[in-house]
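Okay, here's the structure, questions in a sec.
With one protein chain withheld, the remaining protein chains of the complex are depicted in position.
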Amino acid sequence: MSSATRATEVSTGWRPAEVREVVSETPSAATLVLDVPGWPGHRAGQHVDLRLTAEDGYQATRSYSIASAPEDVHVAITVERLDDGEVSPYLVEVARPGDLLELRGPVGGWFVWRAADGGPLFLVAGGSGLVPLMAMLRHRARTGSDAEARLLLSARSEEDVLYADELRELVEPAITYTRFPPAGWNGYARRVDRAMLAEAGLPPGDRPRVFVCGPTGFVEGVARELVALGHDPSRIRTERFGATGG
Amino acid sequence: MDELRLDGNAAAGLLAEVFAAEATAALVRCASCGAEGAVATVQVYAHAPGTVLRCPGCDAVIMRFARIRGELVADLRGIGRLSF
Partner (left out) sequence: MSPITRGFRRRHAEPPAGAALPPGQYLTPDFPVLSAGPTPDVPLDRWRLSIGGAADGERSWSWEEFRALPSESITVDIHCVTSWSKLGTAWEGVSVDTLLDGVEPLGAYVMAHSYGGYTTNLPAEDLTDGKAWVAYAYDGRPLEPEHGGPARLLVPHLYFWKSAKWLRALEFLDADEPGFWESLGYHDYGDPWREQRYQGD
């Protein structure tokens, strides 16, 4: 652990960042590709703190997971629009190329995966918790890693699934639709539970590196069930998403 | 279930500012109950006049921070031990 910590660069200052491209992912989510002069690089799983400044000087800061692989030239974040949010509606609906933000990071040295760490990987995502796990999957593909990977994704409906096409190229995802399964669907259509984790995931005997990301309730429930199934708690890493403001 | 509760990953930027080091992978021991774990696994309450990090075992305050007139103030008395 300590070598990973020492090797992770720390940047505590705010850097200017310019929006390079805004890519719509779903009706409520977009990926912002950013130009960040002096960007030191990142590890899959890390996030950035983003700061926006209004004309009257008001500032809002939010954290967003990096969606892009470390091998990509530009940093990309994927933002889910929260209905009564202050920042996410701006980023998803208003931001356009040329807009200026500030960025701090990358931050986070615990919820990270490097190809050199090896697998197998068992990834469990609740909604937009998929973002940092997608960075891991993209990194795995870009490095040609032969680590086995399984992804279990919980989404409300088909149109809420981020990166739908690319996901299927990177891993064969197991998806459960918790609200509106598509017509003719005969896959999972319920909240993630112990049986689903056992069926769709990797067995504890494989000693997978498990990463769970999503809302607090989702993450804590899944982590509990994984331990009950016999997964080694020290091989499970979790990241809880929440409205740090919206 | 407290959906307002996040984990130490959410405080990574703030902690890097305080310690000038990546802190989420550091091991922290709760001064109150002695439980030890990665900083990334502590409970973070960030919707407040400040940010409070609590022990996932006993709820005791491990660290707390506030920005007082723009300056970052830290109370670290709840840390029994911190190893990077």
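By letter and in written order, the chains are A and B; residue numbering begins at 1 in each of them.
Here is the rule we use: contacts are C-beta pairs under 8 Å (C-beta built on N, C-alpha and C of every residue); 3 or more make two chains touch, one makes a residue touch a chain.
Only a predicted model underlies this, so the values are computations on that prediction, with no experimental measurement involved.
Asks: Would you mind spotting which of A:101, A:136 or A:175 touches the chain that isn't drawn?
Replies: A:101
Asks: For chain B, which residues lie in contact with the unshown chain of the complex?
Replies: Counting over the whole complex, chain B touches the hidden chain at residues 2, 4-5, 43, 45, 47-50, 52, 54, 59, 61, 64-66, 68-69, 73, 75.
Asks: When the complex is taken as a whole, what residues of chain A touch the one chain not shown?
Replies: Touch with the absent chain occurs at residues 14, 16, 51-56, 58-60, 84-87, 90, 94-95, 98-102.
Quick note on the criterion: only the chains that are shown with their structure count from here on.
Asks: Just curious, how far off is chain B from chain A if you go by their C-alpha centres, in Å?
Replies: Measuring from centre to centre gives 22 Å for this pair.
Asks: In the complex of these two chains, what residues of chain B are touching chain A?
Replies: Residue positions touching the partner: 1-10, 12-13, 16-17, 20-27, 38-41, 46-47, 84.
Asks: What does chain A use to touch chain B in their complex?
Replies: Spelled out, the residues of chain A in touch with chain B are 1-2, 4-5, 8, 10-12, 47, 49, 63, 104-105, 107-111, 215-217, 220, 237-242, 244-245.
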